[in-house]
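Here's a structure for you.
Only one protein chain is missing from this complex, and each of the others stays in its spot.
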Amino acid sequence: MDAMLHISTLHYLVLGAALFLLGVIGVLTRRNVVIVLMSIELILNAVNLNLVALSRYWQGMPARLGGGAQALHGQVFAIFVITDAAAEAAVGLGILIAFFRNKETVNVDEVNLLKW
Amino acid sequence: MNSSLLQSIVDYVQSYLSSNQTPGVAGNWFWATVYVLLVFAGVSVGVICMNWLERKILAHMQVRLGPMRVGPHGLLQPIADALKLLLKEDIIPAEADALVFWIAPFIVDLAAFTVFIVVPFGPAHAVTDMNIGILFMLGVSSLSVLGIVTAGWASNSHYPLIGALRSSAQMVSYEVAMGLAVVSAIMMTSLSAEGGTLSMIGIVQRQQEQQVWFVFKFFPLGLVAFAIFAIAMIAETNRAPFDLPEAESELTAGFHTEYSGFRWSLFFLAEYAAMMAVSSIAVTLWLGGWLRPFPNALHGATWDLIFSFFPGLTFLFLGGLCFFNASRMPKHPFFKIQTMGLAAFGAVLGLIGLVLFVPGIRERVQDIFWFTAKVAAFMYLYIWYRGTFPRYRFDQLMKVGWKVLLPTGLALLILTAVVAMRTEVWAEVVVPMWLGFADLLRRIF
Partner (left out) sequence: MNPLVANPPVATPFFFYLLSGIMIIGGILVITRKNAVHSAIALITALLAQAGLYLMLYAPFVAGVQIILYAGGIMVLFLFVIMLISIERTMKERQFNKQWLVGIAAAAALGGLFISVYAKGKSLFPEGHPLYPEAQNTQAIGALLFDSRTGMYMFAFEIASLLLLVAIIGAVVMAKKRI
């Protein structure tokens, strides 16, 4: 019970892992490209949660190991991941619109030709 | 009840009064709740006032009378409207996506009201002071677009869908220019000794410290940033002349065509609350927030006393206006109740004005009064724009956003950064130039 009520870094990592798995299941099983892209966002967010939680953990490390108040590398990485997500969403949705215009479908398993 | 428990509760409630912090920062839950309720009530009253004022002012601009029947000079019209909207049938179209249709107005309202928890009405008069205050305000107010888009989509009808598409394109485009203008103001805060800040209260304190409102800082630069923000915030709140998402002549009512009754009134509430929220961002960033005019040039006990009379005087003036109009009411017995009502309303306003002269209250409401007055000026501008400007076409709107405001904002950001790096150059070159220009003007006239 005490382990349940005392929120530690591990709790955040478990949550991140759960979200990551949900995202992986979404990517592997759904047909709708939009939802596949959203599942990728879910995966990226799980990674972000881990990064921020570990950055918090690293802050508590001794200074000789690079810890301390200024050790916010995880948060900086999280910001870069969010930037990546924005770029990925823009290009992915652009491809999706081009694809929909040509084949009138948004299903992943109908994208099986390497040309159109 | 146990007397020591009662005593500890009283101590808890009183302990905040002596501190000079916002309740959120002081960690006092009781006062935080009180502040939240006060802000919510204040914003709602503001929306009611805006409803009446907008109809009256627009009417007078168009040489009409506006609402005159419900109450003296239509003063009770907003209440009648609210009652009507609450009693109306709440229609959900058969083809609509009921769940999303139901949620959408609440998303818009949540986004519009949540931002008020960081709005600084005074150095200690805010629900809380966040380290990321301005970021939080911009972020949460940008969430309202989600509500608009889902509302338009869930209606499953053509006009709302086009309105929603227009709204999302418009809000996303203008957010960019808005952000650039905000960044240039944030950059100006970093010139203080304590360094830059994103906290709303901190930004106003930096303006006090630098003894200048950021509109007038680096003269044309601050003004241009303010102008970009002032244009972008109108587009952001979907108001005339950028009210394309709800353009009556093209889209019936845009994204809320299918909404009626209570849900429609939620959209109405959110629109006006969002207008107040973005106005308070502008006031905080560029117009010195709660600071009274000339806190440095006109300082000292006498000036403090004179300026502290303003809130009371304003209410006395409004009360006097009511009495004046009551005396001008037709003398026919049919208008007897209306005349008495108006006089009573004037009396209430006058009484509030008198209460605001009491020394203890006088000092406390000052900050809130100046902040509200500045926001009210923006609200008047909103009505004025609606009365004067014709609506933009959608391609013109996009052109203004991407080809005018965005490049201007980028150039402004670079210029502000350069000037902030080399303030001495500004003081030696540009300030004398402006002074010489002012001297020239004085000689001509």
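Per-chain numbering from 1; labels A and B assigned in written order.
We adopt the following convention: a contact is a pair of C-beta atoms (placed from the backbone, for glycine too) under 8 Å apart; a residue touches a chain by one contact, two chains touch by 3 or more.
Quick caveat, the model's predicted, so the values are computed rather than measured.
Counting the whole complex, the residues of chain B in touch with the unshown chain are 25, 27, 97, 99-100, 103, 130-132, 135-136, 138-140, 142-143, 145-146, 149-150, 153-154, 161, 164-165, 168-169, 171-172, 175, 195-196, 198. Along chain A, the points of touch with the absent chain fall at residues 4-15, 17-32, 34-35, 37-39, 41-42, 45, 48-49, 52-53, 55-57, 59-61, 69-70, 72-73, 75-76, 78-80, 82-91, 93-98, 100-101, 105-109.
FYI, only the chains that are shown with their structure count from here on.
Separating the CA-averaged centres of chain A and chain B is a span of 36 Å.
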